[in-house]
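Only one protein chain is missing from this complex, and each of the others stays in its spot.
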Amino acid sequence: MIRKTQWEPYLLLLPSLFYLLFFFGWPMIQAFSLALRGEDGGWTLAYVQRMINDTYFREALITTVALIVAILPIQFLVALAMALVVHARPKGAGLFLYFYAVPLAISDLAAGIVWFAIFTQRGYLNTILQAIGLIEKPIIFLNYQKPLWVIMAIVAAEVWRATAIIMVILVAGLQSIPNDYLEAAEIFGAGLFERITQIILPLLKPSLQVALILRTILAFQAFAVVVALAGQGATVLAKEAYKWYTDIRNPNVAAAYAGLIMVLSIATTIVYLRALRTPEEVTA
Amino acid sequence: MKHWPWSRIVLHAVALLLLLWVVLPIYLIALAAFSPRDVVYQYPKPLVPTQFSLETMLFFMRSSGVLDSVRRSVIVALLTLVVSMAVGAPAGYALARYIFPGRDTFRIAIVSTRAFPIVILSIPLAVSFINLGLYDSTISVALMHTALALPFTILVTSSVFASVPVDLEEAAMTLGCSRLGAFWRISLPLTLPGLAAAAIFTFVLSWNEVFAAAILTLRNRTLPAHVLSVLNESPLPFRFAGGFFLLVPALIFMLFIRRYLFNLWGRVVR
Partner (left out) sequence: MAEIRIDHVWKTFGKVVAVKDVTLTVEDREFVILLGPSGCGKTTLLRCISGLEQVDRGTIFIGGRNVTNLPPRRRGIAMVFQSYAVFPHMTVFDNIAFGLRMKKLPKPEIERRVRDAAALMHIEELLDRYPAQLSGGQRQRVAVARAIAVQSEVLLMDEPLSNLDALLRLEMRAELKRLFTELETTVVYVTHDQVEAMSMGDRIAVMRDGEILQFDTPVRVYDYPADRFIGGFIGNPPMNFLMAEVTDGRVLVHGTAVEVPAPVRSRLQAGPVLVGIRAENIELSPEQDEGAIPARVLVVEPLGSHNLVTASVEADMVKVTTPADMRLRPDQAVWLRFVPEKVRWFDAESGRALPVDYEAVEAAGHVG
């Protein structure tokens, strides 16, 4: 670290600070103002009421939460498997890491379309199932009368796309665990399973926590995957917000949805931070 | 051949299985995108390439609005890249090189914005942009995407700058450089690859973003926003080709930045 001519760092921070105030802080206030204030400028719960009473509200909320509950455990298991595999340095570890990480740069829309190609009636899943003789004629998976299939397709797409970020965080976490610990555990008789549960997982807790928060927040915003796979079949909170803004042209109710997503995100973050508080000795 | 213990064999089997899970869908969409149109509609579909054809891709590219939206997407992504680097990199440098009151607060504030549904803010922003006459323009999308990318840019550039020992800049200063000169001659050349990786990732971030782009534009759509808005009324060839086209930059850019994977994500989260 150099020098403490005190104004220099502040000057360098100023542009970011202003930018975030204008395009982050202010819209945030604006969102609540849109959602909670009537045309006369007074406070009102009318828009929130309208959001809650809407036919699709319950479904959107339930689907959003259900997706999170279904997706996260699978994602963490797959990510942990990937991270452990990469960390065990198989032949061509760099190549594996690259391909496991590729979905990091794939958009949710592209992922949705990719899995649409698989799950659609004339798609690849039916082709494969029929080829190995499991079915006689194609199944219609993406049908709004079979929400369970639609949800499964979304889960598959999300696990495929968004596991990479968790994997990278976990690999970075694994790299920070000194090999000595694992070797010591091995000397004292710990097998692979014990090494994972007794040494690796506890030491990975900070990384897991960060990944969990990041993934949950992003899952609350799930949008394009749902549109691409479900069409009108299933809905989530972000999709409702989009619908209210573009189709119904009611920015106030759309803002109410935005506010709800924000509140849910912040609440979850706080719950996670409290529930998964990391003891000092682990972070040190 | 060297004898492999069972554990190594199992490890490689699992590794290949996971690889297949990631790669197979990419292979299938590419297969579909480069099949002729009648094959796209065919059922059951061939699982190996039978005839290579650009018909489906060209059909997508020639659909109305696609080329315009591609051009707009590139402009938005470039604008996002330039603005977020110009605004964010100085802050990253300050975090990496100075100790000053408020440094930790700023850092924590930036980190915590990542735990925040930023794209959702496009809804109130859209309302403001309508009032300002900025609505439905490439600039409005770029401004939103910059807000989305900025916390990321600040943290990544900070970790990139921090990877150059401050001693090097100080040595240059004792050898006749001004502070700015030391940055220009020493830190910048050494951090260029890392900064480029950060810039590329910002580009991808913007290229991929669909929610805010769809909210903030009406006629002047970016590619993802355009594809999204017509998706459910589009024929299969359009969807498959569009999906593949959206995916391509991801594959290419990841090649460039794979060395910086942990600079970009691993360290940022700490």
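Labels for the chains are A and B, by order of writing; each one numbers its residues from 1.
Everything that follows uses one rule, which is that a residue touches a chain if its C-beta (ideal position, glycine included) is under 8 Å from a C-beta of that chain, and two chains touch if they have at least 3 such contacts.
A quick note: this is a predicted structure, and the numbers were derived from the prediction, not measured.
Per the definition of touch given earlier, which of B:16, B:134 or B:173 contacts the omitted chain?
Answer from the full complex: B:173 touches the omitted chain.
Touching the absent chain: which residues on subunit B qualify?
Against the left-out chain, subunit B lists 165, 167-168, 170-179, 181, 186, 189-190.
Keep in mind that, in the parts below, only the chains that are shown with their structure count from here on.
Which integer distance in Å separates the CA centroid of subunit A from that of subunit B?
Between these chains, centre-to-centre, one finds 16 Å.
Across the complex, what residues on subunit B touch subunit A?
Checking each residue of subunit B against subunit A gives 7-8, 11-12, 14-15, 18-19, 21-23, 25-26, 28-29, 32, 41-45, 47, 86-88, 90-91, 93-94, 97-100, 102-103, 106, 113-121, 123-128, 143-144, 146-147, 150-151, 154, 166, 169-170, 179, 201, 204, 207-211, 214-215, 224, 227-228, 231-232, 236, 239-240, 242-243, 246-247, 249-251, 253-255, 258, 261-262, 265-267, 269-270.
Looking at the complex, which residues from subunit A come into contact with subunit B?
1-4, 6, 8-10, 12-13, 15-17, 19-20, 23-24, 26-28, 30-31, 33-34, 78, 81-82, 85, 88, 90-91, 94, 96-110, 112-118, 120-124, 126-128, 130-131, 138, 160, 165, 168-169, 171-172, 175, 192, 206-207, 210-211, 213-214, 217, 220-221, 223-224, 227-228, 231-232, 238, 241-242, 245-246, 251, 254-255, 257-258, 261-262, 265-266, 269
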